[in-house]
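Only a portion of the chains appears, each positioned as in the full assembly.
Labels run A and B following the written order; every chain starts at residue 1.
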Amino acid sequence: MIGIGVVGYGYWGPNLARCFAETEGCRLVAIADGDAAALTRAGKRHPSATQYTRFDDLLADPRIDAIVIATPVHTHFALAQAALASGRHALVEKPMTESAAQAEALIALAAQRGLILMVDHTFVYTPAIQKIKQLIASGELGEVYYYDSVRVNLGLFQSDVNVIWDLAVHDLAILQYVLDDRPATVSANGVRHVAGSPENMAHLTVYYESGPVAHLSVNWLAPVKVRQTLIGGSRKMIVYNELEPSEKIKVYDSGVVCAPAGETVDRMRVSYRTGDMWAPRIDVKEALLTEAEHFIACIRDGATPITDGRVGLSVVETLEAATQSMRRRGHPFQLSQILRAS
Amino acid sequence: MIGIGVVGYGYWGPNLARCFAETEGCRLVAIADGDAAALTRAGKRHPSATQYTRFDDLLADPRIDAIVIATPVHTHFALAQAALASGRHALVEKPMTESAAQAEALIALAAQRGLILMVDHTFVYTPAIQKIKQLIASGELGEVYYYDSVRVNLGLFQSDVNVIWDLAVHDLAILQYVLDDRPATVSANGVRHVAGSPENMAHLTVYYESGPVAHLSVNWLAPVKVRQTLIGGSRKMIVYNELEPSEKIKVYDSGVVCAPAGETVDRMRVSYRTGDMWAPRIDVKEALLTEAEHFIACIRDGATPITDGRVGLSVVETLEAATQSMRRRGHPFQLSQILRAS
């Protein structure tokens, strides 16, 4: 029975605590949070879990085998480092760290100690994204041309990270998973609409090594909530709408047809065809539960998590590069440059 | 009675011909097109209009006071120049020309001859865009923060212009009209998915001089048709969906509220509020008819068209800069540089 300690019981921590409490093969041993009100809420839901106001006390609890970190981004590195250094496996909320250098240090430490280091890229564990990965891997879409996402809403402005680190992080994790590819170049633009706050609206273009291009539109100051992604392929195309209660994924048998050169004239060289649309049934299992089970299985079997430290690093590198590009109004940054710099 | 000659009776020309035929104060005198089938179709609809297979013959027709140009983009300059040189007013389909230099030459010629030069930026004449201009001008939105548009569909790939010149042109014309501002810097990314064709997918960020930022997503290879624009302001925000049969414009009384500095802590400094939504009734008058009436009124009264040559020039400049930026993966271009270069 793997003992789990959760640090951070604010917005996301309660979901992680609940899922580990419901997962076989582990036990929610303790919850740490510096805020008394948060611990009171934790006590109502998880009366049998020990409560700590200091992380160090949780760290000292010998029943704990793995630590789940759900605290503000700027604390991720120090907490994860301490967890790994004390011999505990670590699951870190997204984004993994504030910098690629920090991410690399954690990866090295986990490898050295033979511990599991996993990032909470929740979307990767949703049935919808897993279905999209299947559709791409099976060749149903043909060559993947692009991934174009709009992820906007009226949301809480964060004080320590800009909107890219809060929202685009989801798409970068999804892309890494469904394309099985690495970002090569990023160009980003973004603005702040509240003086003194981080950028709240941004647009990223990310060129992947093997060809696909991703575009991400993220915004904390939008009148409506939109979560829609278009994925274009040479054979078929997908519309993925996360907010649809059913029919989250629609597959369109549509595309362009190129006439052989010289056969037709001018603007008729490229024509298009439209066919049927198909919405596969999507399972309804909660992603975070799947993720918790995966973390426990990786610990038990010594397996590499789907969203391991290297995936977390790649996402953080891209976030860093995008932030730099944004401050130079779209000037493109090659990811390898960043990687070397870190 | 102002005599109208239309050159080009392909995709858009028939709409222009029909609208001028229905407009008071003018008469559709002649239609020119090199394609016999096009002239046959024109003859069925407009039996009393003279037909010409050569533009020069239309130019020689003394009954014609104004020429409406609805031909491929690369012919706009030569045809408009000839029309103006012969003393005729000119209405040119969008985009006005292939280059800013061409646009400037036409503006100079029209000024010198005292003729009306107008660009067919149709959207500017839609009741929905006119309502949006009113809402902005009246201060209803407060300070305009951004304009974020998605204009994608599965469409005919054009052979002589890329998707920016075909689709983003609409938004640039709308922006010029509703913001009453000039673009300062543009950063664009785009790709082609069919070898030998122009870029079919692009994303532009345009920084306007007085503050607002525009982002335009355009794509000829999308699985579904989307025409949705979010406009963010300091007081209210708009969702403009051109495809909605009614309720094209929704005004949201939502936004962010900044607490006075020091009053609250950390991430609570910026909170948000949501209020009512309101969808003003929009008139249903056809935009092209309004535009035809405006062209005739400007000729009659010697007035400056809303979408005059200078507006057309500004849009073409931005299209040129965006195309250059796109080929350097988002590298930002300042519009004044372009302007000087041209």
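Rule of thumb we're sticking to: contacts are C-beta pairs under 8 Å (C-beta built on N, C-alpha and C of every residue); 3 or more make two chains touch, one makes a residue touch a chain.
Quick caveat, the model's predicted, so the values are computed rather than measured.
Identical protein chains form the entire complex, numbering 4 copies in the structure file, with 2 of these shown.
Keep in mind that, in the parts below, only the chains that are shown with their structure count from here on.
Rounded to a whole number, the gap between the C-alpha centres of subunit A and subunit B is 38 angstrom.
Looking at the complex, you find that subunit A touches subunit B at residues 145-146, 148, 150, 152, 154-160, 185, 187-189, 191, 193-194, 196-197, 201, 203, 205, 207, 213, 215, 217, 219, 221-224, 230, 232, 234, 237-239, 250, 252, 254-256, 258, 261, 266-267, 269-272, 274, 325, 328-332.
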